[in-house]
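Left out: one protein chain. Kept in place: all the others.
After this line comes chain A, so read on.
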Amino acid sequence: MLEIRDLTTSYGPVKALDGVTFTAARGKITAVLGANGAGKTTLLRTVSGLIRADRGNTYLDGLDLARMPAEKMPGLGLAHVPEGRGVITELTVEENLRLGALGRADRSRPADIDRVYSLFPVLESRRSAVAHILSGGEQQMLVIARALMAEPKVLLLDEPSLGLAPRIVVQIFELIRGLVESEGLTVLLVEQNARSALSIADIGVVLDLGRLVAHDEAAALAADEKLRHAYLGF
């Protein structure tokens, strides 16, 4: 469970996140929606320690993450798939995956790369390929697979559908849904593509100019026509 309390983050004089409070429940997908510039990426980057909050805290199963450096997060069970993919393009597919496993909390057992390959068979067929030759969809699968190598409790996903063909988006979303159901993974899913995100999310929160303006069941948000027109663009 990930509790976000009064989180406030600025870039110089600009407040990108302003007193945001909500909880991402265990074993659920919480979609974070809002227009471009609403503060969604800033929220994830603050939670994962890449930028410091001015105020507020994040608790992962009760543990305060506010002063944790970013490199401690995977060991605590938090994995972050950044916006714009974040594949290390100079490394091979398998090296990216091995790297993902190095930060996991329980290193008593060897990393289970085969499990990830069975979730993403396309990656296994390209295991020795340098990552920069992968297609956009394959790169997105690689970063998600790499995050899973750390065996996270909580997965932060920043716009996984960006720039991908609808067919690939469906495939990736179904896979995430499957992981949540089979392993009790907690997911915070940031999306501009609100319609698709709400179709797989349990809960949705809506940000506008850094503030939380709605927080409800995904189905209720999708049914709220005024909200959809005002903030979700569909």
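Assume a contact is a pair of C-beta atoms (placed from the backbone, for glycine too) under 8 Å apart; a residue touches a chain by one contact, two chains touch by 3 or more; residues count from 1.
Rule of thumb we're sticking to: contacts and distances are computed from a predicted model.
Of the candidates "Carbon monoxide dehydrogenase small chain", "Branched-chain amino acid ABC transporter permease", "Isoquinoline 1-oxidoreductase alpha subunit" or "Disulfide reductase", the chain left out of this view carries the UniProt protein name "Branched-chain amino acid ABC transporter permease". Interface note: of A:L91, A:L179 or A:A219, the residue touching the hidden chain in the full complex is A:L91.
Only one of A:G103, A:P160 or A:G210 touches the chain withheld from this view, namely A:G103. Interface note: of A:I113, A:A150 or A:A214, the residue touching the hidden chain in the full complex is A:A150. Contact with the chain not shown here comes from a single listed residue; of A:A70, A:A165 or A:A223, that residue is A:A70. For chain A, the residues in touch with the chain missing from this view are 48, 50, 69-75, 80, 82, 86, 88-91, 95, 98-100, 102-104, 132, 146, 150.
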